[in-house]
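Some notes on the structure that comes next.
The other protein chains are all here in position, but one chain of the complex has been omitted.
Note that the chains are named A and B in the order they appear, and that numbering of residues resets to 1 at the start of each chain.
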Amino acid sequence: MENNFLFKPGHTACAGCGQAIAARLVIDAAGANTIVVNNTGCLEVFSTKYPETAWGVPWIHSLFENSAAVASGVEAALIYLGKKATTNVIAQGGDGSTADIGLQALSGMFERGHDILYVCYDNEAYMNTGVQRSGLTPFDTNTTTSPSGKQSTGNLRPKKPMPEIAVAHGIPYVATASAGFVQDLQRKVKKAISIKGPKYIQVHVPCPLGWRHETNQTTPVAKLAVETGLYPLIEYESGVLTNRRQITPKPVEEYLKTQGRFKHLLNNPEEIKKIQEVADNNIRKYNLKAEA
Amino acid sequence: MFGPLTVKPSKSKGDKTGSWRVQSRPHYLQKNCIACRMCLLACPEGCVYGKEKNTFGVDFNFCKGCGVCADICPKKDIEMVPEESKTEDK
Partner (left out) sequence: MKEFVEGSHAIAEIVKLCKPGVISAYPITPQTHIVEDLAQMVADGALNSQFVNVESEHSAASVVLGASATGVRAYTATSSQGLFYMAEVVFNIAGMRLPVVMTCANRAISAPINIWNDQQDSISLRDAGWVQIYAEDNQEAVDFHLIAYRLAEDKRVMLPVMACMDGFILTHGMETLDMPEQEKVDKFLPVYKPLYKLDTENPITMGILADPDYYMEARYAIQDTMKDVLDYLPEISKEFNSVFGRDYKDMLVEEYKTDDADKVIVAMGSVCGTIKEVVDAQRAKGKKVGLLRIISFRPFPYARVYEALKNVSKIAVLDKSVSLGAYAPIAVEMKAAFYGKKKAPKVISSFVAGLGGRDITLETVQEILRRLGTKEVNSDFIDLKPELLKEEYGE
């Protein structure tokens, strides 16, 4: 396939995998002069099972939580070799490996100012190990370790504000993106790569298996997350919010009803109201509402 | 002595994930295509090819039949048809 030699087909992602869409778009936008450092997770597992590899660029996987630190070492080595100016370094991982177990390494990478783009593929749970709850799992979501039940409506806690945590580190570029908006994602990757210093892009990637939706619904589901205000698409440059995708907000129920992981909420107006509040707060905070 | 350690991309052929298709496959009508490339961009496998209008199709060796391309096409120029029909795109 001449189109996508940087990330080839023949990998074993689930049909309709949002992360597969995003990962390929990221490396295609970054180009061949890129070294990728990957955390353990779905992407690593489905793309590099020996003797296969989907990656046409230099690629390394070490452990679950340390891609930001390994990438820091790659970057330092490239500087030593005098090659950093012509080589991009991308560190990437899922929401769990980024915001939970990998937060320390990521924070260190940000603080030290390495010239690395960090991409977080946010499918809102530890998908590779079986859909367990992570720090980026949204409020009231049904996961295997925050299940809905007779005494629970799912995950008790709000989504960790990972983009804001990145901004608070004072890094030059932070953005959110979505597998439902493919050109926007590539634009943001290209922009990030052109900036020197640590960059963070968090991509919302639907998981048909973990979110319980049909494989062909990946794009519409991702779009609805954005269009309800639950997943704002924003850009921060040098700590200032410079761009947001404006929406004509749809009620959150339209998004919730597309996925089995929210099924338990559909006859629970009280909980839906709480989730609507989350969306409304986002809309207010980021000024998402499009002018009439 | 060395065992399995690294993989060269040229040495990797990829699994023939086309064998995963059991229900449906995409049929590219190649009639009203505007070459927006959305199908090519959004395919999780990256197995969609094409350049000019009405030249787009998939490599059935790898297509898993997820249907994302058919869903995303703004011209509805891609249909999901039963796998048994084995229509081959031009």
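FYI, a residue touches a chain if its C-beta (ideal position, glycine included) is under 8 Å from a C-beta of that chain, and two chains touch if they have at least 3 such contacts.
These numbers were taken from a predicted model, which means no experiment stands behind them.
**Q** Pick from A:33, A:129 or A:238: which residue touches the chain that isn't shown?
**A** For the chain that is not drawn, the touching residue is A:33.
**Q** Could I get the residues of subunit B that touch the absent chain, sorted low to high?
**A** 1-9
**Q** Write the list of subunit A residues that the hidden chain touches.
**A** On the side of subunit A, residues 32-35, 37-38, 44-45, 48-51, 53, 55-63, 65-66, 69-81, 87, 104-105, 107-108, 111-112 touch the unshown chain.
In the analysis below, only the chains that are shown with their structure count from here on.
**Q** For subunit A and subunit B, let me know how many angstrom lie between their CA-based centres, rounded off.
**A** 24
**Q** In their complex, what parts of subunit B are in touch with subunit A?
**A** Going through subunit B, the ones touching subunit A are 4, 7, 9, 11-17, 20, 38, 40-49, 59, 61-62, 64-68, 70-72, 80.
**Q** Looking at the complex, which residues from subunit A come into contact with subunit B?
**A** 1-5, 7-13, 15-18, 20-21, 24-25, 48, 50-56, 179, 182-183, 186, 208, 214-220
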